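Right, one structure below, let's go through it.
Every protein chain but one is kept in place in this view of the complex.
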Amino acid sequence: MAPPLTFLDYIDQHGVSRRAFLKFCAAAASSLALPTGAAAEIAARLGNMHRPSVIWLSFQECTGCTESLTRSFAPTVENLMFNFLSLDYHHTLQAAAGTAAEAAKATAMRENAGRYLVVVEGAVPRRDGGVYSTIAGRTNLDTLAEAAQHAAAVIAVGSCAAFGGIPNASPNPTGAVAVHDLVRDKPVVNVPGCPPIPVAITGVVAHYLTFNRLPELDHLGRPRAFYGNTIHDRCYRRPFYDQGKFAKSFDDEGARRGWCLYELGCKGPVTYNSCATLKWNDGTSFPIESGHGCLGCSEPHFWDAGGFYRPLSTPTRPVAMAAAAAVGAGAAAGAAMVLHNRRRKRRAKQDHQPATVNDLEKK
Amino acid sequence: MSASLERGLNLWREVLDTPSASFFMSCVHCGLCADACLFYTETGDPQYTPIRKLEPFRRLWRQEYTLLGKLAAKLGLSRPLTDETLAEWSPLIYDSCTLCGRCSLACPVGNDLAYLIRKAREGMAVAGHAPQGLIDATRRTIESGSPMGVRPAAFMTQVRKQSEASGVSIPVDQTGADYLVIMSSMEIIGFPEYLGALARIFRQAGISWTVSSEAYEATNSGIQIGVSDLAREIVMRIVNAAEKLQVKTVIGPECGHAFTALRWEGPNLIGRPYPFAVVHVLELLDQLRTDGKLHTTGQDDTPLTFHDPCQIVRRGGVVDPPRRLLNQVASDFREMEDAGVANWCCGGGGGVGANSRADALRFTAFKRKKSQWDATGARTLVTACANCRNIIEEGLEHYHLDLQVIGLTELVASRLTPPANETETAAS
Partner (left out) sequence: MDAMTFLLWTRGPGLQIALALFLLGFVLRLFELFSLGRPPDLAVPRPGYRRGGWRTLAARSLPAGTFARQAYVTYGLSYLFHFGLFFSLLFFAPHILLFREIIGISWPALPNAWINAWALLAIAALLLMLVQRLIHPVKRLLSTTHDYFAWALTFAPLLTGYLAFQHALLPYTWMLGIHILSAELLLACLPFTKLIHFATLFVARWYNGDIAGRKGVAS
């Protein structure tokens, strides 16, 4: 058998020069906000890397995250790197099916025990023993538990895997939960988004492959490099927000002038992601630039955040009923007080004995 | 039946109304009422903050008429009102308040604190916590007809003397006269020239008027001590006499609280409107002036200023008449600062003058009026309330000041154009 291919060999075979590779490593180091020496280190490690095994699990998902990742207009190093991974199990991309596919997964997990990466796309249903999503006759719960057991790390790709996403949205009939609710004893990184920006996924993988650990994460387990700022903080329309210039409806004067979309429901201020800087489709655009408010898709419960077109300052639940009930209750209590006060005053008047001068002094 | 805490609290329950509740609910403890009250500004003692004077009254309202207050009381979370509390508050409600109402003008949320103090006194009095001086004055009014003990005979003597001094026969008990003239004891004893002045003015104007030998006392001690039952009895004497004599109008004299008692509180005390009108003497004089029936000659050129009696101007609505009258008879009339509706109290109205316990405080408070007066440069002060006049004179004496105080009606009368035959007599 030929010696295992290194990544450097692999890209060389695909016509990418060592120089281009080094540029990629510098860019990766930069986007991961790593110190200057890191670029060389990434180059050394990545260059000598052998094909890592990746088990990609698809649960309650739409496959949008895979689509995002594989959508690429030009071969990029990330792309190649992704292709370099030994994607030993992926429903959409694999050639095998049925028992053959399951067997391939089992073999990969056994041969790479302790070293393989698990990528999860989609949420996991828990209700009724997890019957609402099964593969090859087994619940997702079981499948995840088995895969995680000997994994090196788990990457929850997309908001569904990271936070429960759309399956988890009210009323959550299947009892869908996120990966981190189930996997407790392995490092888990969340790469949310609906879908995530492709380089966010590959950046995490690159970091892990290079340094053998996950990048710095925020309190929600997201890599700070990509989720450290809000859309609002980097939005090019921010000056309009500050000036108080808002579009009031789609295609009105303000909208056509590119004013802030806060009043049209933009969730930018509370959404941590890189859309405003890295953008989509190789930096072409992002929702706000196209005139639509941010949906907040990389945040937990974004689907239940009160409505995509309802501004952040508005209630997420109707208040009319509660208000009416409260007025009624207040009126009832008030009526009781009216009766009480009137009665008390009447009694005081009845108890009033007309005062004489002698009454003014105490005996 | 003697005074008791329960009687007092009961009266508080009875007199609390929606305006009172709106005042207590709206107070934000800003303390601006203190800056409007001369008892605070001249002493610097924050306990004289008007809304503070009402604290026990407020607690009663809260504990009895609000849901949260009632719950707190039931759970033992609020302090019950005791006799000690009321005793402690008596000097605040009686000694350091003249019901002048300046605080009511100042409050940014619109609280009428004088209105509240008036009600608070109802409970304090029947709980036995009114000051002795005021109780005595009230006793004298009820039993003898006058807080200063002026009996009918004494009044008639003054009527006779003033008839002689003025040269005008003063009608007594004339049924069907247009106007009934009543006076305050302070005028009868201290400034009886008021009656003579009126006699001359009315003769010139051709006014049909009378005094009553049965009801000559306008001062209402019941209002000052805050016992409506007694105030009612006192005001009824005037009402009865006016109805008996079938007069069209009763003239309120130069006495502040008398005007408040008769004009504004009276119908509500007796529970029905009057069949007659009530005017203040200054309003009548001003009307005569407008109608061309007040003929005066020349003007007094002494620099003089005017003190606005609180119950007549701010709380009585007689704001412009004194000024118009002064401008007719005086050439150097100077308004003091804050003149008019926002003028400062003399410090002795509302029962404070009759309350010897309050003397020291009253003389301290008087410094405000003194400084207002000083700033005008005038040596003469005109006013239209006999009590103010007395208080100011006592204040001048206390501070050893040699200044003059005169009544407005007298001043006007002193400038009356003499009738034709008198001029000849004077010339010859």
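A and B label the chains in the order they appear, each numbered from 1.
One rule holds for everything that comes next: a contact is a pair of C-beta atoms (placed from the backbone, for glycine too) under 8 Å apart; a residue touches a chain by one contact, two chains touch by 3 or more.
Not measured: the values here are computed from a predicted model.
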Original post:
Any idea which chains on screen the missing one touches?
Top reply: A, B
Subject >> Options B:Glu187, B:Glu265 or B:Asp300, residue touching the unrepresented chain >> reply: B:Glu265
**OP:** Can you work out which residue in B:Pro46, B:Gly176 or B:Gly377 touches the chain that's missing from view?
**Re:** B:Pro46
Original post:
Which residues does chain A use to touch the chain missing from this display?
Top reply: 219-220, 230, 232-233, 241-244, 246, 262-263, 269-270, 299-302, 304-306, 310-317, 319, 322-323, 325-327, 329-331, 333-335, 337-338, 341-342, 345
**OP:** Extract the touching residues of chain B with respect to the undisplayed chain.
**Re:** 16-23, 25-32, 34-36, 40-41, 44, 46-47, 49, 51-52, 65-68, 104-112, 115, 263-268, 271-273, 277-278, 314-317, 319, 337-338, 341-342
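Heads up, the rule we're going with is that only the chains that are shown with their structure count from here on.
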Original post:
Along chain B, where are the residues that touch chain A in the complex?
Top reply: 1-4, 7, 10-11, 13-14, 16, 64-67, 125-126, 128, 130, 135, 138-139, 142-143, 225, 227, 229-230
Original post:
Which residues of chain A touch chain B in the complex?
Top reply: 333, 337, 341, 344-345, 348-349, 351-363
